[in-house]
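Now for chain A:
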Amino acid sequence: MITPTHYLLLSMALFTIGLAGVMTRRNIIIVFMSIELMLNAVNINLVAYSAQVQNLVGQVFAIFVIAVAAAEAAVGLGILLAFYRNKETVNIDEMNLMKW
Partner candidate 1 sequence: MVELVLIPLLKIIVVLNATLLGVTYMVLLERKVIAWAQSRLGPMRVGPYGVLQPVADAMKLMLKEDITPARADKWVFTLAPILSMVPALVVYAVIPFGDEVHLFGRRISLYITDINVGLLYVVSVTSVGVYGIILAGYSSNSKWPLLASLRASAQLISYEIAITLTLVSVVLMSGTLSMVGIVTSQASQGVWYAFIQPMAFVIFFIGGLAETNRAPFDLPEAEQELTGGFHTEYSGMRFALFFLAEYANMIVVSSVATTLFLGGWLRPFPNVEFLSFLGIVPGWCWFLLKSFIFLYLFIWVRATLPRYRYDQLMRLGWKVLIPLAIANLILTAIVKVALA
Partner candidate 2 sequence: MAEAIAFYVLAACILGFAVLVVTAKNPVHSVVFLVLDFLCVAALYVTLGAEFVAAIQVLVYAGGIVVLYLFVVMLVNVKRPPEAFRAGGRHATLGLALAGAVLVEAAAIAVWSRLSPAAPASAAQTLPVSGNTEQVGWLLYTSYLVPFEVASMLLLVAMVGAIVLARKES
């Protein structure tokens, strides 16, 4: 029997992997992708509990999360491209200026 706890553990593990990626990778694109993983971990929780309590609000929120993720990806990658054009790097450690 698969209980919500199983889903919770899964989502937790996924979140942790994403977090590890954010903290350890140097390529900002991979950092972005790790954030997407974390968002997905959240979504799994939302949907799992929505199924558990027979209430669709969880799914509605999952959709909002996806919308926000899309917006984040668009703007984030836009900033990244603008940055890359000026500094010719995607290394997150080299992004240490507030302005230039």
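On the choice of candidates, all candidates are chains of the complex that A comes from, given by their letters.
In the analysis below, a contact is a pair of C-beta atoms (placed from the backbone, for glycine too) under 8 Å apart; a residue touches a chain by one contact, two chains touch by 3 or more; residues count from 1.
Because the structure is predicted, anything quoted here is derived from the model rather than measured.
S.K.: Using the contact rule from the top, which of the candidates 1 or 2 touches chain A in this complex?
M.R.: Touching partner of chain A: 2.
S.K.: Okay, in this complex, where on chain A does candidate 2 touch?
M.R.: Within the complex, chain A contacts candidate 2 at residues 1-2, 5-6, 8-10, 12-27, 29-30, 32-34, 36-37, 40, 43-44, 47-48, 50-57, 59-60, 62-64, 66-75, 77-82, 84-85, 88-93.
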